[in-house]
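Pasting a structure below so you can have a look.
Presenting chain A:
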Amino acid sequence: MSSGIPLQYFLILATIMFFAGVYGFLTRRNLITILMSVELILNSVNINFLAFNRYLFPHKLEGMFFSIFVIAVAASEAAVAIAIIINIYRRFTTINVEDVNEMKY
Partner candidate 1 sequence: MDNILTLFVVIPVLTITGILFLKDTRQVRLVAAFGMGLQLILAAVLVFLYLTARHSGNTAEMLFVKDVLWFKSLNIHYAVGVDGISVAMIGLTSIVVFAGIFASWEVEFLTKEFFVSLILLATGVFGFFISIDLFTMFLFYELAVIPMYLLIGIWGTGPKEYSAMKLTLMLMGGSALLLVGLLGIYFNSSPTGGQLTFNILEISKVTIPMSAQRLFFPLTFVGFGVLGALFPFHTWSPDGHASAPTAVSMLHAGVLMKLGGYGAFRVAIFLMPGAAHELSWIFIILTSISVVYGAFGAIAQKDLKYINAYSSVSHCGLVLFAVLMMNQTAMNGAIIQMISHGLMTALFFALIGMLYGRTHTRMIYEMGGLMKVIPFLSVCYVIAGLASLGLPGLSGFVAEMTIFVGAFQHHEVFYRVVTILAVSSIVITAVYILRVVAILLLGPTTNEHHEHLTDAKWFEKISVVTLIGAVAAIGLAPFWLSTMIGTSLHPIVDKIIALNPF
Partner candidate 2 sequence: MINFSYTIWIPLLPLLMFLFLGLAGHKYFPKLSGIIGTCGLAIITILSYITAYKYFFTSEKIDGAFQKLTAFNMVWLQFTDKLHIDMGVLLDPISVMMLVVITTVSLMVHIYSLGYMKGEKGFERFFAFLSLFSFSMLGLVLATNIFQMYIFWELVGVSSFLLIGFYYQKPSAVRASKKAFIVTRFADLGFLIGILILSFNTKTFDFITLTNPTGTAITQGGGAAFLGLSIMTWSMIFVFMGGVGKSAMFPFHIWLPDAMEGPTPVSALIHAATMVVAGVYLVARMFPIYSIAAPVALEVVAYVGAFSSLFAAVIACTQTDIKRVLAYSTMSQIGYMMLALGVSGYGGHEGLGYMASMFHLFTHAMFKALLFLGAGAIIHAVHTNHMTEMGGLRKYLPITHMTFLIACLTIAGIPPLSGFFSKDEILAAAFEHNKILFAVEYAVAGLTAFYMFRLYFSIFWGKETQYHHTPHEAPYTMTIPLMILAFGAIVAGFIPFNKLVTSDGKAFESEIELMIAIPSVLIGLLGIGIAYIMYKKENAIPDKLATTFKYSYKWAYNKFYMDEVYLFVTKKIIFRYISDPVAWFDRHVVDATMNGIATVTQTVSFRIRGLQSGQLQKYAFVFVTGAIMLAVLLVYLWK
């Protein structure tokens, strides 16, 4: 099972995905892109869960379950978020976060 790919590879992949996500989250102004970045972060965590589960406790399944949980939450979150984004788009005809500041002050 742990045939060739060392754990570090997974971790490096996850780290790259995580920081790509964080970078995207911090710099993008488009709500959809921000949402995608959040997905990247979540999925990088998922990879970590799976990798650690597989390498450290191969006989247990908590990591798997957790990943599925996260996927489920991410799915529902995406649904809600996209619904909000669509509403925002209808209201402001933009999904640029900086333009949506009606509640400011």
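Per the selection procedure, all candidates are chains of the complex that A comes from, given by their letters.
Keep this in mind: a contact is a pair of C-beta atoms (placed from the backbone, for glycine too) under 8 Å apart; a residue touches a chain by one contact, two chains touch by 3 or more; residues count from 1.
Quick caveat: nothing in here was measured; it's all calculated off a predicted structure.
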All of 1 or 2 sit in the complex with chain A; the one touching it is 2
Can you check the complex and tell me which residues of chain A touch candidate 2?
22, 25-28, 34, 97-98, 101, 103-105
